[in-house]
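See below for the structure under consideration.
Omission of a single protein chain aside, the complex is shown with its protein chains in their original locations.
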Amino acid sequence: MESKNFKYPDTKAYNFVVAELKKRNVDLHALSKIAYHLQKQFLPQLNEQECYEELNSVLHKRELLNNVMVGLELDRLAEENKLKEPLLSIIRNDAGVFGVDESLALQIADIYGTIGVTNFGYLDRVKYGIIKQFDEDPNHVNTFIDDLLGAIVAATCAKVAHKYA
Amino acid sequence: MESKNFKYPDTKAYNFVVAELKKRNVDLHALSKIAYHLQKQFLPQLNEQECYEELNSVLHKRELLNNVMVGLELDRLAEENKLKEPLLSIIRNDAGVFGVDESLALQIADIYGTIGVTNFGYLDRVKYGIIKQFDEDPNHVNTFIDDLLGAIVAATCAKVAHKYA
Amino acid sequence: MESKNFKYPDTKAYNFVVAELKKRNVDLHALSKIAYHLQKQFLPQLNEQECYEELNSVLHKRELLNNVMVGLELDRLAEENKLKEPLLSIIRNDAGVFGVDESLALQIADIYGTIGVTNFGYLDRVKYGIIKQFDEDPNHVNTFIDDLLGAIVAATCAKVAHKYA
Partner (left out) sequence: MESKNFKYPDTKAYNFVVAELKKRNVDLHALSKIAYHLQKQFLPQLNEQECYEELNSVLHKRELLNNVMVGLELDRLAEENKLKEPLLSIIRNDAGVFGVDESLALQIADIYGTIGVTNFGYLDRVKYGIIKQFDEDPNHVNTFIDDLLGAIVAATCAKVAHKYA
């Protein structure tokens, strides 16, 4: 039942997400560089610092924070074997037909419209840089984090594209 | 990293979902009756038994099973205080701007197209019968289950509507 | 091929939409009143004037304008028999399994997240006031407009809900 007096904890959610990403060795500058490389061919006036600032702005959106928190927690709970079967095995094996990882990511990518969705789809296949590292790491459960990072980059691309449209 | 040899456990996933719904006192016939009541005005030839059979068929779809398993587990983990803050409080308080509960549900509702999405939106507001009971229960975390049940009913409505179109 | 020098005509698009809605006898105050009635039970501090201002703000979003323009034009072209068969008959008969009307509307409803989507689903079924009049008018093709109006109201509801969250 929805509690009417609960106030959404914007700052705590942002701090949690940034701290967890840091713990998992995600460099936000590496992410904003991917956005820069994806968009510079369309936007010659774009620079890396601006992409970093837009990424930081994107990271304050509640819809992003909610989906990232859920995905990071599901990776952690699967890593610690705290989910019930068969969901545990499905997530630990990053089953291709699971789809909830891409679903959470698509909610993020879509915050700034369809440009984010198509960029996410591209990143989901080519898996640049840090996104690739997570996708290929055999030692940890990274089922959600690679998609979430792709979505954060994709949303940044869309925000930048709309700014200059 | 996706494990290439992992086979999706269709039967285990279906059995888990049916068993968990039973544990939480969800009567599948009560759900199919809601679908019947929502669709009979458009489809005079429809009967309750047919809605029950269609609901059972819908419950075998992987996309439904994946989203339901994740939602039920998040309710359980929040109930047992096994999620980190501030996500724990956001889910325990069923915060109106959380949205991940409706997102998982919309993935299910959308399996048979937009008819499912609009029926889900309707149920999300009117919260019939068993869905209302979960929404109003102050003793348990039911943030995901009420939306998931609405989505299962909505997907059943859409499947039935397409069958007779 | 995308023309790099084309600048999106924000003002022209807004003016077109407002003028077309007026031509079809849509009173924007009637729409914002529906949003007010849907949200006041959750937000006691809300007033009608504020809903009208938020609706006007929502009407400036490009994603809304694009989808509304396409939907209004498709209604007009179907009315004037300028679409090819069988699409012409599908739209003229407002076929229940068409779905493109709800799709365009859902893009609008989703601009401010899932709250808009669920409100749209509700309006799609109950079809309040002016939305009902379009849905029941046998003299014109109103396949898209009723859904578009529901979506404009739903997006306004979502914007208001987020403002006070």
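Should a chain be cited, it is by its letter among A, B and C, assigned in written order, with residues numbered from 1 in that chain.
By definition in this document, contacts are C-beta pairs under 8 Å (C-beta built on N, C-alpha and C of every residue); 3 or more make two chains touch, one makes a residue touch a chain.
Model, not experiment: these values are computed from the prediction.
Asker: Which is it among A:Lys12, A:Lys40, A:Lys82 or A:His162 that touches the chain not included here?
Answerer: Touches the omitted chain: A:His162.
Asker: Which residue, A:Ser32, A:Asn67, A:Ser103 or A:Thr156, contacts the hidden chain when the whole complex is considered?
Answerer: Touching the chain that is not displayed is residue A:Ser103.
Asker: Out of A:Tyr14, A:Phe120 or A:Phe134, which touches the unshown chain?
Answerer: Spelled out, the listed residue whose C-beta touches the missing chain is A:Phe120.
Asker: Footprint of the hidden chain on chain A, which residues?
Answerer: Residues 42, 95-97, 99, 102-103, 106, 113-115, 117-126, 161-162, 165 of chain A touch the chain that is not shown.
Asker: In terms of residues, what is the contact footprint of the unshown chain on chain B?
Answerer: 8, 62-63, 110, 113, 162, 165
Asker: Go through chain C and note every residue touching the omitted chain.
Answerer: 1-3, 6, 8-9, 12-13, 16, 62-63, 66-67, 69-70, 73-74, 76-77, 82-87, 89-90, 93-100, 103-104, 107, 135-138, 142
The rule we apply is simple: only the chains that are shown with their structure count from here on.
Asker: Could you state the distance in Å from the CA-based centre of chain B to that of chain C?
Answerer: Taking the average C-alpha coordinate of chain B and of chain C, the gap between them is 27 Å.
Asker: Can you check how far apart chain A and chain B are, centre to centre, with Cα atoms defining each centre and the answer in Å?
Answerer: About 25 Å, centre to centre.
Asker: Let me have the rounded angstrom distance from the C-alpha centre of chain A over to the C-alpha centre of chain C, please.
Answerer: 30
Asker: At least two partner chains per residue is the criterion; list those residues in chain B.
Answerer: 95-97, 99, 103
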